[in-house]
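Pasting a structure below so you can have a look.
Moving on to chain A:
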Amino acid sequence: MPTSREKHARGDASSPRGWRRRVVETLVVIAVIVAMDVICSFALEQYGSLSSVMWSEYRAAAGEGIDTVVVGSSTSQRAFDPQVLDAALGTSTFSMATPAQPLDDSYTAAEQAIRDHHVRRVILGVDYESLSFDNWAGSHVAFARAKMDGEPLPQAVADYWRLLVSPSFVRRADSLCALFPWGYNHVKLDPGSVAANVRERLSGDGTLEAAKVVNGGWTYYGRGYGNYDNVIDYSLARKETSVAIHGTSDFKEACLNQVADIARLCRESGVQLVVVVTPRPAFNVLVYGEKYSEQMSRLQRVVEQGGGTFVDANLLRSEAYSPLDADFGDGEHLNRTGATRFSQAFASVLQALDAGQDIGALSYSYDRWDQYLSSIKHLSAIVSRLDVGDDGTATVTAQAYTGTDVQVEYRFLLVGEDGGTTVLQDWSSADSCDVPQGSRGQVMVCARQVGSTADYERYCLQGLAR
Partner candidate 1 sequence: MDDDLTLDHMIELLEDVKGNVDYENCTTLVDDRVLDSFDILSIISSINDELDVSVPAKDIVPDNFNSAQAMLEMVKRLVDEEG
Partner candidate 2 sequence: MDLLSLSFVLFLAVSLAAYYLVGRFSRRSQWVVLLAASLAFYCLVGRWQTLAYMLACAAVTWAAPLALARMGERCREERAAAPDRAARRAVRAAWDRRRRAVLAAALLACFGMLAYLKYWNVLLFEVGLAASPASLGLVLPLGISFYTFQAVSYLVDAYNGRFEPQRNPLKHLLFVSWFPQVIQGPINRYADLGPQLLEGHSAKDVPVRRSLLRFGYGALKKYAIANMLVGTIDQIFSNVTGDIPGSVVAFGVLLYSAQQYGDFSGGIDMVEAASSLFGVRMAENFLRPYFSVSLADFWRRWHVTLGAWMRDYVFFPFAVSRPMRALGARASRLGEHLGRTLPACAANVLVFLIVGLWHGAEPHYVAWGLYNGLVIALADLLAPAFRRANAALRVDTGSRAHRAFCVLRTFLVVNLGWYFDRIYDFGDSLLCLRNTFTNFAPQQFYLWLMQAGVRDSDLKFMAFSAVACLFVFVVSLAQERGVDVSERILGWNCVARGLFYSAVIGLIVITSFLTQNAAGGFMYANF
């Protein structure tokens, strides 16, 4: 026997009034969820993201002529200074590159610039991870949200829908979760960071001012371009290699297809496409071993088959470009001075290209990898590892990233916990050294080229476990 309450409930649901009540309740539930979504987005979504700076600056430049755009991820954003390019080439360049920009967003950016400005040239800056890694949901959402910001509602909705049904989203949880964009690109989930974000949003600062506050040390130089001044610490190379951060995998077919799509877009619009592998310290190229040339040559084929021009800045001969140690901010990015020097060099490459010269001659090639390896004349970095045997004996082994013709010698010092140093093994070509039992502190591995009298050219520190 149903209880009176059950009868009541059932009567409710089937009568018209019950239905109306059901609908109203459902609408209220949805309204509460949407309201919470809006509140969370306001509080948690990063205000002053670099994507939003790019899009707001791009819109602000609507009245100016743009004939060249730079697209790509942060390595691209921090490699090309539009003003340096323009000074050398007389062009009008704008950088639409944003951090971790996936290739389909690069496509979107290029497409937009072609439509708005009929640009003549698209420069796509990539690095190894642009093609081996396609899991960038956070930057996808930030990019789409920033683009939506200044658009009329129908266009904004269409843009976001396009994101949700894009191949990298539609079959995954992201396609639903991104309806709650604060879950992506959010500030740190502690009260201080959230409060600071809300304060910044309410302060009346534009996204550009906010971005300067959020990204300590970042300076905006105009035309979509901003950079940092920090300089890489080569003794931390072990952590700085992209392989240590992302691992190595082969280029994804999907990524190569996206490059081909960009090439087709440019070809069909009569736009010149230059795909540039951005500069990094040599150790961060060497760390991939043979994989680098094997994978990059796949990219080169795709670009050239699509009618684009391919330049790997890491393989440029020293006459064309030769970065200094201090040009890099970290293992993947140039700093400001580095970007200036690279942009000058790259402008010359473009001039040669415009003059119809064979720019292939400016570079080493992937099928003559040995030539590239022997062209490296400096010690790029040294890393070490610690092996502890079953009997407790510890051995530190060093690995130098350098050219094939460079002779390296090593010295191993024990740096005690009190800061005092003792030499474990003086300069020799031996790249490993046993650590006496019971040693505490760190082993400092110094390396230099044979013939040098410097204390070291590169060093690294190896912690001793336990």
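The definition used in the following text is that contacts are C-beta pairs under 8 Å (C-beta built on N, C-alpha and C of every residue); 3 or more make two chains touch, one makes a residue touch a chain; residues count from 1.
Criterion applied: all candidates are chains of the complex that A comes from, given by their letters.
Model, not experiment: these values are computed from the prediction.
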By the touch definition at the top, chain A has one partner among 1 or 2 in this complex. Which number? 2
As the complex stands, chain A meets candidate 2 at residues 25-26, 28-33, 35-37, 40, 46, 49-51, 98-100, 133, 135-139, 142-143, 164-165, 169-177, 180, 182-188, 214-215, 245-246, 390, 465-466
